[in-house]
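Every protein chain except one is present and positioned as in the full complex.
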Amino acid sequence: MDYIMHLSVLVGVYAILGLSLNLVVGYSGLLSLAHAAFYGVGAYGSAILMKDFGFSFLSAVVLSVLITMAVGVLIGLVLSKFDGDYYALASLGFSVIAFGVFLNWRDLTNGAFGIFGIPKPEIFGYKFLAGEPYAFLVLLAVIFTFLICYFVVNSSFGRVLKAIREDEKALQVFGYKTTLYKLAVFVISAGLAGFAGTLYGSYISFIDPGGFDDLVSVNLIVVVILGGLASLNGSLLGAAFFVLLPELLRFVGMPDSITGQMRQMIYGLGLIALMMYRPQGILGKFRL
Amino acid sequence: MIALEVKKMKKNFGGVKAVDGLSLKFEKGQITSLIGPNGAGKSTMVNLMTAMYPPDAGKMIVHGVTLEKWKSYNMPTYGVTRTFQDVRLFEQMSVLDNVLVVLTERGVFRSLFETHGELHLKQAEEILKRVDLWKKRDEKAEDLSYGQRKLLEIGRAVAMDADIYFFDEPFAGLFKEMVKTVVSILHELKNNGKTILLIEHNMDLIRELSDHVIVVDAGKFFAEGEASDVLARKDVVEAYLGE
Partner (left out) sequence: MIKRSAAPLYLFEYMFDIFPQLVVNSLIAGSIYALLAVSFNFIFSATRFFNLAHGSFAVIAAYAVFYFGRELGLPTFLAVGIGVLFAATSAILIDRFIFHPLKMRGGSPMILLVASLGVFTVINSIISMIFGSSFKTISNTIDKQYFELFGAAFTSVQLWIFILSLVVSIGFFIILEKTIFGKVVAAVSDDEEVSKIVGIDTDKVMAKVFFIGGGIAGLGGILAGFDTGVQPSLDMFFLLKAVIAAIIGGIGNPYGALLGAYLIGFLENFGIWVIPSEWKDTIAFVLLIVFLIFRPSGILKRK
């Protein structure tokens, strides 16, 4: 049962990451490979605020998310000038730069050694330990994220995002400063990714740069595309698949040491197959 | 009264002079046709006049105001809108969404917290019914027939409630019924005092619709006047056939 709770937490974290990334990739048509950077800033932010500065969980989360969004503004400003291939490439670059910061700014992040002993959340006197309590906390977080994404996507703003994805230059003719919209959705997405980071850090209680590198960004793209572009339910599906697939593999007898890579391989093959036969993803509503 | 004027516009594309010192004037409340052989620079002119890209040289004056920044998203503020020769719709979105997106609030915050949803829906319904597409409102734009796509583009432009409309070959490939619809829409716009620029190749329609015709060739001004006069001119006919 504990293990199921453990998996649920991980699925939840990835669900938040997937939902937020889908806003940018699925709805706005921007292939962002920078998501891990925000995941990391959120995780490191709240970890440092709680450990080094004694912030409580709630205030650390809020502050960390704000910091992540600020970083999102900076990176988003640069990225908003691109689209298509160059967007993917530049965003990948930022992921690598962020990793470099996590790894090399040792005074702040403790470098390759990572940060240990990140405290569990204590909200209004109640401590959310691992197991049912934390799973419940993450569930609330996922619902919160889903509601935000649902609101964004079904608003007029969401319609504009889809039009940007379809034909940005044509949309501009009708009076839209599309760069602002691209920036806005990017910042919202970044903030949610940071939120996921705070939850992850406090749960695992240890973070290191390796958990937030460019390959993580790639995995997140796979989660989103596999589950389905422009489908919120798709991102939930993608997250569940991503976390549960290694478990399934372990169940059918695969040795622990390669379940991770097996998942990678299956995911890669899945991605290729999807691009060939169903480019919108499993539950997706739109193709790139 | 001159609604829109461009002076001495120049635009090069990698050594090709698409537009070479062209000056044009458009009377308010009239339908002006811009004609000329292929490659004469007509579409380039429309692109310039809707600020899709800035000119290499030249000025544009709309309602008496000289344009400072050549950004296409500013053009609606000047009351300018357009359709595209190659029909640029929001393909994977529904017919309804294609029209709604130009009706809803423009600001980032205001579009997030949209308060006029019902009104926009009613406006969209009116427009889609005008172009006979209300029944297909939930279909994806990419699934429509060619003629329906063109009508949707026109509907989208009409939804902008602009002052100046650029229609780039709106009749190309349309069946008779659809042509009638578009013609009646153009008449309606004109009766409402709108200014229309029409790029067309169909001479009958040009004769029927235009108050004024301007002929361009190789990026330069060639001739202008009333449709019947201009189209009867030998040199105009030659310029067309010679290409």
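In this document, chain identifiers A and B correspond to the written order of the chains, with residue numbering beginning at 1 in each.
Criterion: contacts are C-beta pairs under 8 Å (C-beta built on N, C-alpha and C of every residue); 3 or more make two chains touch, one makes a residue touch a chain.
Treat the numbers as computed from the prediction; the structure is a model and nothing was measured.
Taking every chain of the complex into account, the chain not shown here touches A.
Annotation: of A:Ile97, A:Leu180 or A:Leu244, A:Ile97 touches the absent chain (contact as defined above).
One chain is missing from the display, and on chain A it is touched by residues 31, 78, 81-82, 84-86, 88-90, 92-94, 96-97, 100, 103-104, 214-215, 218, 221-222, 225, 258, 261-265, 267-272, 275-276, 279, 287-288.
As a convention for this text, only the chains that are shown with their structure count from here on.
In whole angstrom, the spacing between the mean C-alpha positions of chain A and chain B is 42.
Residue ranges on chain A touching chain B, taken from their complex, read 152, 155-157, 159-160, 162-163, 165-167, 169-178, 180-181, 184, 285-287. Chain B meets chain A in the complex at residues 50, 52, 71-77, 81-82, 84, 88-93, 97, 100-102, 104-106, 108, 111-114, 117, 156, 160.
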